[in-house]
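Taking it in order: structure first as structure tokens, then the write-up.
All protein chains but one are shown in place.
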Amino acid sequence: MHPYRINVFRSIYRYKHAYLFLLPLLVLLGIFSYYPIVMALKMSFYQWKGGNEAIFIGLDNFVALFKDKTFYASLKNASWFILFDCTVGVLMPLFIAELLFHLKSARAQYVFRTLFVATITVPTVIVILVWVFLYNPVVGGMNSLVSLFGISPQLWLGGTNTALFSIIFSGFPFINPIYLLIVFAALQAIPKSLIEASVMEGCGTWRRIRSIDIPMIAGQLKLIFILGILHGMQSFYKQLIMTNGGPGEETLVPGLYMYQSGFTYNDFGYASTIGFVMLILMLALTFVSNKLIKSGNE
Amino acid sequence: MASRASKKVSYVLIGLLSLFVLFSFFPLLIMVLTSFKSKMDVSLGVFHLPNAIQWDNYSRAFETVVPFAWNSILIAVCAVAGVLVASSLAAYAFARYKFPGREILYYLVIALMMVPTVLVLIPMFKLVAALGMLNSYAVVILPQIAGGCIIAVFLLRSFFAGLPEDLFESFRIDGAKELRILRSLVLPLSKPILGTIAVLNFHSSWNDYIWPLVTINDKALKPIVTGIMSFSNDYATDYGPMMAAYVLASVPLILVISFAMKYFVDGLTSGAVKA
């Protein structure tokens, strides 16, 4: 046998522990993730209405998607959500984490940290219900609130120019508890010596944050940045419930378009195509962000 | 002098943080407020205070939610346990061994994060129907474990990779088997991350709605979300009891979080989870 092949076999045997450890995960993922996904993606090459008949049409779906103005509109809308999730969605947890970090009392830290984690118990449905009510131009509180700032009554979810940002704003105060935990844990991991050194040198707080904190936790920030991209691209539940993509196509996002193509328009093949393209886009965005943002290791 | 200034800073910090906590919990407060309202009160507006406290809402919610609570608890516990076991084993393998195919397999696993779930609903249903798994706990638990493992492996691997090598040296010298190292050394250090993962997965399992809806028809096996949604239909939604049901359903979730938070308090040694 070729010596290289013997080496490969030997190393596989040497690492048999690794493969054994991986087995449960791979079996589970293979059955419940990969198989359905491959089946679903395969369907993007078919005209499939969700039933038992599927006609192979090659790249027709992709060509149609390429020409589809609605899809481009949905991508444009998604880019707003992604932009917001990646900027405010990263800055707010950072801001709160820094505030927590600067608390002198460990007990206060514990209390507030627990409280922020507990915000995960707020069901999304409730958030949507409350905001839909607030945004109602007649009975909701939003118009009364903004009139205090001299802004005239708006249509919010029902208005062309306001619908998208109304949905984005319903995430107020934009503090994702898990992101917060990750960033806060990272801040706590910064060696105390570095911080003490900066205080000795008379560094102001703002300067310290910029030159020490952020570079040290850049890895975590990159992580939640990428998670923000994925979330912004995929999520559509709020858009589905609050406006169903309307008015017109103002709040249509690719995830919602995919859902509608499948379950409203009976075109599951096309829905798979949209999913396929979304997947490619997310891979590309993740890859690019990974390369562009320098990790703290360097 | 310095301490008085820092005391003022502390108050400002606490004030600011309290404000943000309030904003974050605001919908929850509305939820609790609404759970005490009658139908008439609900129609008068979200901020309107109830004329009389409707305890009846809670008894109605109790009847519809409690029968399903056990199902949800069982499902969530099994899902969390499954995720913790499978993902810590796999993440350890990814982090500590340079085996052939490591990078490819890892990125294949991570890439699953980018697949929209709605896409796979129908093919996955076809699969489980063909496997004869419908109307069981397994049909809900196993996909939840599969889904939860993806980000768990991601978080755990970077954590494990960040653990200093010398910690392992002492154990290795003793000739300890790998599983033992994982169990006695690595996992205790990873409690905070494991706690986070447990909370995340318990939460997502608890709120899983569509998948149990299509796969479980047997009333005895349905999860708690079903009981909550029973107060709403196309025509109208009975918000009072529904909010009460949400409050009741939040209780186990809050218990799990407080339990998991203890794991965080034990401190972090390296606590580095990077991308």
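Brief remarks on what is shown
First chain written, first letter: the chains are A and B, and each begins at residue 1.
In this text, a residue touches a chain if its C-beta (ideal position, glycine included) is under 8 Å from a C-beta of that chain, and two chains touch if they have at least 3 such contacts.
One rule holds in what follows: contacts and distances are computed from a predicted model.
Considering only "Nitrite/sulfite reductase", "Extracellular solute-binding protein", "Bifunctional protein PyrR" or "Heme exporter protein C", the record for the omitted chain gives "Extracellular solute-binding protein", by its UniProt protein name. For the chain left out of this panel, the touching residue among B:I14, B:L187 or B:M261 is B:L187. Of the listed positions B:S18, B:S59, B:N217 or B:S258, the one in contact with the omitted chain in the full complex is B:N217.
In the complete assembly, the contact with the undisplayed chain comes from B:V77, out of B:V77, B:I110 or B:L167. Screening B:A52, B:I104 or B:A236 against the full complex identifies B:A236 as the residue touching the chain left out. Counting over the whole complex, chain A has residues 49-53, 132, 135-139, 153, 155-160, 163, 242-249, 260, 263-266 touching the chain that is not drawn. Where chain B meets the missing chain, the touching residues are 39, 43-45, 74, 77-78, 81-82, 84-85, 121-122, 125-126, 128-130, 132-139, 141, 183-184, 187-188, 191, 210, 213-215, 217-218, 220-221, 229-230, 232-237.
Simple rule for what comes next: only the chains that are shown with their structure count from here on.
We define each chain's centre as the mean of its Cα atoms; on that basis chain A and chain B are separated by 16 Å. Every residue of chain A that touches chain B in the complex is listed here, in rising order: 8, 11-12, 15, 17-19, 21-22, 24-26, 28-29, 31-37, 39-40, 43, 50, 96, 99-100, 102-105, 108, 110, 112-124, 126-127, 129-130, 133-134, 139, 141, 172-173, 175, 178, 181-182, 185-186, 188-189, 219-220, 222-223, 225-226, 230, 234, 255, 258-259, 262, 268, 271-272, 275, 278-279, 282-283, 286, 290, 295-297. Taken together, the chain B residues at the contact with chain A in this complex read 6, 9-10, 13-14, 16-17, 20-21, 23-28, 30-31, 45-47, 82, 85-87, 89-90, 92-94, 97-100, 102, 105, 109, 111-116, 118-120, 122-124, 126-127, 142-143, 145-147, 149-150, 153, 158, 178, 192, 196, 199-200, 203, 207, 243, 246, 250, 253-254, 257-258, 261, 264-265, 268, 270-275.
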